[in-house]
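Of the protein chains in this complex, one is absent; all others appear in place.
The block that comes next holds subunit A.
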């Protein structure tokens, strides 16, 4: 049982070049762990034609999307695939921990490793939870705008879209019941836009400035004052959200 943690995420049949059998026997105590590639289980970046200059683990990707979501005024496309994979991984780690804990023979050393694995699980769960709650906050805030704009729908998962629609219906019903129905008919609409007043149906403010960091060389962007700048790699800028929106959706920049 003592090798359980080593076996997490291992491909036992993976062919590997290594020392001869005798060599391996001689170094037997060191030999019971296979080299695990850093991108284990991840997509092969070469297949996608991306250069893996700085290999980004799945959890790092999630952190990047989480921060982007936290800073962006608009709701960003949901990372369902990534989230699903990380949740699977969390589940697998938790299951393995449960198995190990149930084993009365496990040594002190193993308890220690279990504790580290659990610490990490909690860290990952925190980020997942915060990511989902950030989206939930935006979905509830912009519920009516989301249900009215079909092009936003593809950024949301099915559950998120259902929630947005239900929430929009509920608030609308509530507004009608509590206030609007006692108004004269021409003032009952939620859609009217009073000059100098914030709209009743809030929409994301894409003019809001964000701090942006270029992850790679980006094509030049057009600024509000008419000039254009090249977002060279590593550049950190404060600029309105709509300027970098496309770069952000393509993953060429991140919000910081």
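Observations on the structure shown:
Assume a residue touches a chain if its C-beta (ideal position, glycine included) is under 8 Å from a C-beta of that chain, and two chains touch if they have at least 3 such contacts; residues count from 1.
The definition used in the following text is that contacts and distances are computed from a predicted model.
A chain of the complex is left out here; the name its UniProt entry carries, from "cysteine desulfurase", "DNA replication complex GINS protein PSF2", "Exosome complex component RRP45" or "Large ribosomal subunit protein uL3m", is "DNA replication complex GINS protein PSF2".
Considering A:67, A:82, A:201 or A:249, the position touching the chain not shown turns out to be A:67 (whole complex).
Residues of subunit A that touch the chain left out of the display are 3, 5-10, 30, 32-33, 36, 38, 40, 57-60, 63, 67, 70-71, 86, 89-90, 93, 109, 112-113, 115-117, 119-121, 123-124, 126-127, 130, 133-134, 136-137, 140, 206-211, 222-225, 227, 229, 235-240, 242-243, 256.
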